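What follows is a single structure, and I will ask about it in a moment.
With one protein chain withheld, the remaining protein chains of the complex are depicted in position.
Up next, chain A:
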Amino acid sequence: MKKVYANATEALDGLLHDGMFISAGGFGLCGIPELLIDAIVDSGVKELTIASNNCGIDGFGLGKLLDTKQIKKMLSSYVGENAEFMRQYLSGELELEFNPQGTLAERMRAGGSGIPGFYTKTGVGTRIAEGKEVKIFDGEEYILERGIVADLSIVKAWKADDTGNLVFRKTARNFNPPAAMSGKICVAEVEEIVPRGSLDPDHIHLPGIYVHRLIQGQHEKRIEKITTRKREEV
């Protein structure tokens, strides 16, 4: 069982096909699988449906796959940082299904956990509820949301051991664990792969059972909005 691959292209070998459904981790540009995204751009695979909270920014992250028109449809909660996204969406080139952020995360978690659907209060009485089954529990309305099972998950973590156990860093964890769970196959990219035994088993955030292939690489880790305070304010 060899999980470690030399680079993103090799790790994705045999996994990509036109029209596939990909689940991607990350929030904004934080914790995105940037190396795997680049390799998917290079592969030329197209007509992709991608579940990801955001769609990168112009020219970075999933935004690169928009520039090359490889995405057919996005399932996202917020896409406001991307002019090319809006252009393609408004011109009808790109389909978009808005999902409330927590609903999207739970759809991924549920799909990966053998739960085909769940009821939630989120979106009751809004456009999100249109066409969805409504059920009353204890006098309150809930809507049915479906679990997501993707053909492929692409995620980014901080460290891994060679068996695929993952450790994330700070808020870069975000959608990566649920996205990893939702894929039939998951490829993870990390900043450092360490030998088995060097991670504390009590401190693993995502067990290696969810991770099938693994690469180590250099990440740009671009910051979307730098906000600081002055030292005098202390």
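What we mean here is this: a contact is a pair of C-beta atoms (placed from the backbone, for glycine too) under 8 Å apart; a residue touches a chain by one contact, two chains touch by 3 or more; residues count from 1.
We adopt the following convention: contacts and distances are computed from a predicted model.
Asker: Name the chain not shown, per its UniProt record: "Putative xanthine dehydrogenase subunit D", "Phosphate ABC transporter ATP-binding protein, PhoT family", "Cytochrome bo(3) ubiquinol oxidase subunit 3" or "CoA transferase subunit B"?
Answerer: Its UniProt record gives the name "CoA transferase subunit B".
Asker: Using the touch definition up top, pick the residue from A:2, A:203 or A:229 that touches the left-out chain.
Answerer: Considering the complete complex, A:229 is the one touching the chain left out.
Asker: Touching the hidden chain in the complete assembly: which of A:79, A:94, A:188 or A:211 does that?
Answerer: A:79
Asker: Would you indicate which residue among A:84, A:106, A:161 or A:189 is in contact with the undisplayed chain?
Answerer: A:106
Asker: Against the chain that's been left off, what residues of chain A make contact? List them.
Answerer: That gives, for chain A, the contact residues 27-31, 53, 76-81, 86, 98, 100-106, 108-109, 120-128, 158, 168-178, 205, 221-231.
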